[in-house]
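For this depiction, one protein chain was excluded, whereas all remaining protein chains were kept in their positions.
Moving on, here comes chain A:
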Amino acid sequence: MTWSKGGTICFFFLNRKAGKESRVSVLRTSLGPSPLNSSQAILSSNTTLFHCKNQLQQKCNAFKRKPSVFLGENQYQEVIMDTQEQELEDIELFQKHVSDRFTELSSPPEDDALLSVSWLHRLLDVFLCCEAEFEAILIMDRDPSQLSKPPFDRLIPEFIERAVKALDICNAVANGVDSVRHCQKLSEIVISALDQNPLGDGHAKRAKKALLMLLSAMNLDDKEGTHVKATERSWSFGRRGVNKEQIAGHFRSLSWQVAKNWSSAKQIQSMIYNLVAPRGAEASGLPSPIYTMNVIMIFVMWALVAAIPCQERNGLPTHFPVPKQLNWAHSLIGLQEKIADEWKKKEKKGMSGLLDELQKMEKLAQSLIDFTDSFHFPGDAEKVKEAAANVSELKEIFGRMDQGLTPLQMHIREVFHRIVRSRTEFLDVLEKGSAPVV
């Protein structure tokens, strides 16, 4: 949709008369009372945002008239000044929201641990909200030719390029969620085997088999080419020659790959590459929200890669430079440092990923495998009791995964579609802005 500059001015002018409402604040009101707590409305967030964008556009339409209808020349000048001021206000408000949202994310309520499934849902919501505001600031009511002038003729294509990289990450992570779901299915077998009273050797054996598969499914992460295929599992020829470990191994499917030799770590690296905070005059203008959105996108993609097993994560950067003096970035930097620390630990220990549920599941699986290894009917009462406690914890994690993983996959897909759409809108603006006057 095109908005004439005249329309912009009018819209803002009238809005200011009506009580200093800005684009961002319109967006915020339309988002409902608490956009910051939108994790409740995990799946409806997209519709909400669409709804709010539509409303916003309707409002804009209502005021889309020529300025001369309302304004004299002096007023017109005044309004242009107003518009610039308004833009600064909008940017400030946007960054305040970003800051608020990340602050909220960095102090998760109980049962919503950092990098847990539900936390990731909240993270994606934050992304969707920030993205919608960002688009509103940058595209809505803007003369397209403004965005095809320096420095935007460089900043926007760079942003679009990062967005494309983010799309591939979305796909990689969505595939990764599938492998987490596989772990979840295996844990279901463990639970049904061990949730017995009295517990027999047969149960322990059944659980152990599933546990071995579970652990190997978790640890296959990142290592390509080491997978044991189902076909090999069947060992049709000389089946006794194959050791149990190998039998337990689950194949890593081809569809898990985004592409041959693709690496999520490298993808993040290339997203970070060339990212520079705006300086001087640019620091206060439109380049600054573009930078903010870049950082948010990189952070979200990075956190997803860190949390969820996906193709080739070796060498995932643990740091990307965001100047500490930027107010909006405080919480984000804090989160980044926390996650980076966890990641460093992971790299040392070689765990499956930082997803809270997966880490806990791994720990439980480890201790349960020790238990099943040494279990002999009727077993040591103390140990059996301990195992029962582990199983009930595993059950609880299973429940959380069962509830959250499939929606998470859809949520990631939603983010994917949003990025596609926003990319298209930016391309449209660039095209319009650079179109020769016929």
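Keep in mind that, in the parts below, a contact is a pair of C-beta atoms (placed from the backbone, for glycine too) under 8 Å apart; a residue touches a chain by one contact, two chains touch by 3 or more; residues count from 1.
By our rule, contacts and distances are computed from a predicted model.
Chosen from "Auxin-responsive protein", "Adaptor AP-1 19 kDa protein", "GUF1 factor" or "Exocyst subunit Exo70 family protein", the protein name that UniProt gives for the omitted chain reads "Exocyst subunit Exo70 family protein". Of A:S99, A:N171 or A:S288, it is A:N171 that touches the chain left out of the display. Here one chain is not drawn; of A:L186, A:M401 or A:V429, the residue touching it is A:L186.
Annotation: of A:R154, A:K338, A:K363 or A:H417, A:H417 touches the absent chain (contact as defined above). Residues 164-165, 167-168, 171, 174-175, 178, 185-186, 188-189, 192, 200-203, 205-206, 209-210, 213, 229-231, 233-234, 236, 238-240, 250-251, 253-260, 262, 377, 406, 409-410, 413, 417, 420, 423-424 of chain A touch the missing chain (whole complex, contact as defined above).
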